[in-house]
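A single protein chain has been removed from this complex, and every other one stays in its place.
A, B and C label the chains in the order they appear, each numbered from 1.
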Amino acid sequence: MNHVKLLFFATIRDRMGTKSLDLELPADLTIHGLKDRLSEEYPKVKESMKSVLVTVNREYAFDEAVIPLNAEIGMFPPVSGG
Amino acid sequence: MNHVKLLFFATIRDRMGTKSLDLELPADLTIHGLKDRLSEEYPKVKESMKSVLVTVNREYAFDEAVIPLNAEIGMFPPVSGG
Amino acid sequence: MQPSSLPTIFSITEDEIDLNDLVERITLTSTGAAAIFTGMVRGETKRGDEHQTEYLEYEAYIPMAEEKMKQVADEIRARWDAIEGIAIVQRIGKLYPKTPTVLIACTAAHRDTGVFEAARYGIDRLKEIVPIWKKEVSPSGEFWVEGEYMPKAGE
Partner (left out) sequence: MQPSSLPTIFSITEDEIDLNDLVERITLTSTGAAAIFTGMVRGETKRGDEHQTEYLEYEAYIPMAEEKMKQVADEIRARWDAIEGIAIVQRIGKLYPKTPTVLIACTAAHRDTGVFEAARYGIDRLKEIVPIWKKEVSPSGEFWVEGEYMPKAGE
């Protein structure tokens, strides 16, 4: 199993109802697989998962990528700083 | 006669040896005529008169212009502020 | 000079943005020009959906935002090699109309070496890839402002 830390920001945090989550994931799970799992367990974010930005260890990551061990995963909408 | 006030800046002031000068000019003198007169009376500025910028009442003015009554005339090299 | 010895400032802060101090910190003896962009909270927006704003509430994924600010600075240096100093600052928290919220400043020896373009590029990239969000609070309610940019692999 892979122990990862999820961090949620902005709309995603509001819908998740939490800033962060520690999860045990199967060793070869992809970003896509993680989105599916969250969509199932947290129906409120199902819609958001279609356009969510995902980062792995503070770099943008994409659906096909396998989640590395002990990753810090960020999930958030398109950024709007400035 | 036309009483005018001349103001000199930067290199022109250095060569004239003064910041300003009050002059009585013939009523129909042009900028060109004024430059000639200064070149004669102040040989040190003769060379400078070829590239000097001239202003009349704080607007740029050119050789053919007749100097208006009681004008404030500025004479200086190309500007270099900033 | 090596980029590593050139001043580069990143900051995500709840404090006021001090332009005088930031410009001074990226001014070298060889510096003759600084181009600076600051963004402020608009109290009244006319373009698009006309509305009033009471305040904005900013948040950031701080450690990642710092890394992405560094990336923006690296991208600027790769594109404009005359750039001497770079400062990138985002203020977060509850910010009211007329308050500066963000600053990008670039210095160089001369003004025709890309400083303006570099500052413009910097604010554009910050709004694309640096993980910061703002929630707008107005008399009619509150909503998260969402950007449009979808980062690509390697960004």
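Here is the rule we go by: a contact is a pair of C-beta atoms (placed from the backbone, for glycine too) under 8 Å apart; a residue touches a chain by one contact, two chains touch by 3 or more.
This is a predicted model, so every value here is computed, not measured.
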Exercise. Looking at the whole complex, which visible chains does the left-out chain touch?
Worked result: B, C
For this session: In the full complex, which bits of subunit C touch the chain not displayed? Write them out.
Result: 18-20, 23-24, 27-47, 97-98, 100, 109-111, 116, 119-120, 123
Problem set entry | Footprint left on subunit B by the chain that the document does not show | 7, 9-11, 14, 53, 55, 58, 60, 62, 74, 76-82
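Rule of thumb we're sticking to: only the chains that are shown with their structure count from here on.
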Exercise. Roughly how far is subunit A from subunit C, going centre to centre by Cα mean, in whole Å?
Worked result: 26
Seminar exercise, completed: Whole-Å distance, C-alpha centre of subunit A to that of subunit B, is 74
For this session: Let me have the rounded angstrom distance from the C-alpha centre of subunit B over to the C-alpha centre of subunit C, please.
Result: 49
